[in-house]
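Got a structure here, written out as structure tokens. Questions coming.
A single protein chain has been omitted from the complex, and every remaining protein chain is retained in its original position.
And now, subunit A:
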């Protein structure tokens, strides 16, 4: 598709992109720190990835190859519309193959295929403040971050164990970055948490409504919070993928009929299709 000449490259004007890049650089310099930025009104509703789109717009270059995933899938409404948006406004090449992409915007997943140096992973973040549901005052949470008072985060995990017998938080699982800032990794499943740390790719987090950007530079130390006697566990459904038979990927549970029938399939569609074309078959494959 040819880019529309009515828009500046990647929709945003150059001054806005400079402003966002400054926030990104600051975020990279202080891993895990939430940098405020002047979030713009985007042609989509809040909650649909306005933060991620602005970060993507600021980092895209004409030579980039862009991929968008939504809960792991390349073919859902959100992913398709954002991909089309940048095809139209930036004219960049797009792909669904993780290894070929240079910029990947994601909603709530990290791709199964390990990322490499040179890639940028952009997360869409609804609530950037990990302490928000425990402490509603922004003035207080800022103070807690600056003074490294993170005892409250463990109160949440304590509540989980006392109520459920184990840490029941299964997504947006809080992490500590470089032994300093506690960070909300956006609502990725905790299965993906180990991939955050020591990752060769740059990871950028954009929260449009909350006007915050934060970042993890490559090879950053990221530790999921836990208790000594209740260590962190990266959990997934205990099944192989119904289509490709993979045992190591994060699965979606899909209800297939009204009689309680269900199947488990990889949430990362690109990974699943890749395995199927390599000849792997699961028990539900047609």
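The working rule: a contact is a pair of C-beta atoms (placed from the backbone, for glycine too) under 8 Å apart; a residue touches a chain by one contact, two chains touch by 3 or more; residues count from 1.
Assume contacts and distances are computed from a predicted model.
Taking the options "Homoserine O-succinyltransferase", "Aspartate carbamoyltransferase", "Ring-1,2-phenylacetyl-CoA epoxidase subunit PaaA" or "Phosphonate C-P lyase system protein PhnK" in turn, only "Phosphonate C-P lyase system protein PhnK" matches the UniProt protein name of the chain that is not displayed. Checked against the hidden chain, the listed residues A:18, A:154 or A:283 yield one contact partner: A:154.
Considering the whole complex, the residue from A:6, A:63 or A:229 that touches the absent chain is A:229.
Mapped onto subunit A, the footprint of the missing chain covers residues 134, 147, 149, 151-152, 154-155, 158-159, 161-163, 227-230.
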